[in-house]
Structures are given as structure tokens and as C-alpha cells.
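A single protein chain has been omitted from the complex, and every remaining protein chain is retained in its original position.
Our next item is chain A:
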């Protein structure tokens, strides 16, 4: 990515994120979203992030898009630890250890 695009992303993301955070705080009157909107919004992170990560796991860039057992194994371990313990850092740690172990073994 060229320098200009990087700065456009930084500025756009910074301003947009601030506006999202300021939205209701900045309003004079007490207002909230309608129920259906609140319901949808709750699912946004879990709707966006798995879809973003899935192709990176199945077709990793580092292997030129070939499926890679080490990276796949690391992803599965991270998911299992994260789901079982709710511990994000433990999941990152377990995933990385698995990745290095499998890269070394295979």
C-alpha cells in the first residue's frame, strides 16, 4: 500500500471510530437504538472477524496459498483454548507454540 492510502486509512478510521464512540454521548437528548438494531449490532464483531480470518487460515499467504498443516493446527488449538478458557492471551500463546512446534516437526 502506498503512503497516501495508508494515511487515508489512518485518518478515516480514526475519525470514523471517534464518531461512533461519540454518537450517543454527543446527543443532547437521551436516545437509544430500536430493539432490532441493538440485536444486530451485538453480532457485528462475531460476524466480521471469523469471515476475515477464515481465508487466511485455509489459504495462508506465506505458503503462496497452499494449505498448511502447521498453520491449520495452530488455528484449531487457538480456537479450542479460547473457547474452553475464555482466555484470549492463553489462546494466542497456545496457538503460537503449536505453530512453532508443528513448523519444526513437519
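Note that in this section contacts are C-beta pairs under 8 Å (C-beta built on N, C-alpha and C of every residue); 3 or more make two chains touch, one makes a residue touch a chain; residues count from 1.
The rule is short, and it goes like this: contacts and distances are computed from a predicted model.
S.K.: Missing chain's UniProt protein name, "4-azaleucine resistance probable transporter AzlC", "Phenylacetate-CoA oxygenase subunit PaaC", "Two component transcriptional regulator, LytTR family" or "Acyl-CoA dehydrogenase"?
M.R.: Checked against "4-azaleucine resistance probable transporter AzlC", "Phenylacetate-CoA oxygenase subunit PaaC", "Two component transcriptional regulator, LytTR family" or "Acyl-CoA dehydrogenase": the hidden chain maps to "4-azaleucine resistance probable transporter AzlC".
S.K.: Mind pulling the chain A residues that touch the left-out chain?
M.R.: Against the left-out chain, chain A lists 1, 3, 5-14, 16-18, 20-27, 30-33, 36, 38-62, 70-71, 74-75, 78-83, 86-89, 91-92, 95-96, 99-100, 103.
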